[in-house]
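A single protein chain has been removed from this complex, and every other one stays in its place.
The block that comes next holds chain A.
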Amino acid sequence: MPDAYQLAPPLPARLPFERAALTAVAAGLLGLLLTLADADPHRQQTWFYAALGLLSVGTLGWSWLKYGQQPAGVRQDGLWQCASTSRGAAAWVTGLVLTGFYIILYWFPDYLTHLIRPLDGFSHSLRGRPADQWFLYGTFYTLAVALMGARALWKYRHSRYQAIRTLSVMFFQTGFAFILPGLLQLFQKPEFYFSYFWPLKYDYLFPSTVGYLIDNGQALGVFMVFWGAAMSFIATPILTYFYGKRWYCSWVCGCGGLAETAGDPYRHLADKSRAAWRWEVRIIYPIFGLIILITALLWLNTATHNVLLGSISGKAAQWYGFFIGSIFSGVVGVGFYPIFGSRVWCRFGCPMAAYLGLLQKHFSRFRISTNGGQCISCGNCSNACEMGIDVQQYAQRGAPIVRASCVGCGVCSTVCPRGVLNLENGPREGRLLASTLIHADSLRILS
């Protein structure tokens, strides 16, 4: 392949309305900076909500112009030519800003005070308490899922699977990961996220959290502990058996929700090479093993009244929280969206994904079927796979795709120009069989 080719035909000029929408987004970001810089509480409030308004109007307007105004269908023109989606300067700036935000959020939240204070009123009415950095984070996160979810709804409106799935992640993020935990706090109950389970939300099965929930939540707390354990050990295997890991990763989970909405412009950046796949296996399963070990040690320690291990298991849990819970899932996972794609955490780090993946690979009815011999090896499916699966390797052999990492987002199927791929739940028998319509070796077509 003559890689020296630099094929860069001009991108069509942006229309005035599109420019206006992008300007609104930029002005919104500027507004947030002004909020940070202004010490006057009254003006902070004004800047802040004007900024959110501009960001919302700009994002919705841009999405509507870009997708809503075009005929429904696959829209990815210029994906690898536009700087912001092809690791150009704009992408690096976005990545740095996101990474910086996470670092400040986790370790220097005082700098965010000017952004937090304007949310006090909202926080009081939702949670009955002043805002803190996590409330700011939750608000931004939910807003991102909602706005970029609207964009995804326009972009994928030709696919009902994508539309319903997008509505689902928007619903779970807004309802289960934002409003409900807030209301629980309003009613003096423990803050609890019904849509996160061990081992992703690892501390939900730590002795300290279990103790806290039972002591502070009375009957509801007991229910929460029961819910968490039942979801992890009963519902997860059952749902994964019937639907594959997608029931969680691309329908319910908040990390997945952000990836599928705010991360959608970056999904093609996931590395498809075999080398990346090897790293994935090397990293994700040890992390899964580590959190199992830490959880077990914590319980052992509790059972032996700290005699056996002293503070070691507690320290291990702290380190895990720092490196995996904060740095990996937040700073790297989201901060690097514009460089490595939207599922870095889900692919390389998330222990829940590892657990679901093992179930999906060995104990599930889910697979992506390949339609006989129709594949033209165009590579659109692999390109669209946010989990870095080289889908085409399976499709061009007529083989079904059964991969631990597949989150069932269905975008490979959506973008395939030949209708080759279909996400299906079916009998496990023959789940791995390739189509006989493709190989000369399966002499059916030749004899």
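One rule holds in what follows: contacts are C-beta pairs under 8 Å (C-beta built on N, C-alpha and C of every residue); 3 or more make two chains touch, one makes a residue touch a chain; residues count from 1.
Just so it is clear, contacts and distances are computed from a predicted model.
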item	value
UniProt protein name of the chain not shown, from "Electron transfer flavoprotein subunit beta", "Acyl-CoA dehydrogenase", "Branched-chain amino acid transport system permease protein" or "FAD/NAD(P)-binding oxidoreductase"	"FAD/NAD(P)-binding oxidoreductase"
Among A:Q81, A:T94, A:T113 or A:T302, the residue in touch with the chain that has been omitted	A:Q81
Selected from A:F122, A:F140 or A:Y161 as touching the chain missing from the view	A:Y161
Option touching the unshown chain, where A:L36, A:L358 or A:L437 are the choices	A:L437
Hidden partner chain, residues of chain A it touches	1-3, 5, 7-13, 71-74, 76-82, 158-161, 164, 242, 273-274, 365, 369, 371-374, 376-380, 382-383, 392, 396, 410, 413-414, 417-419, 422-427, 435-441, 443, 445-447
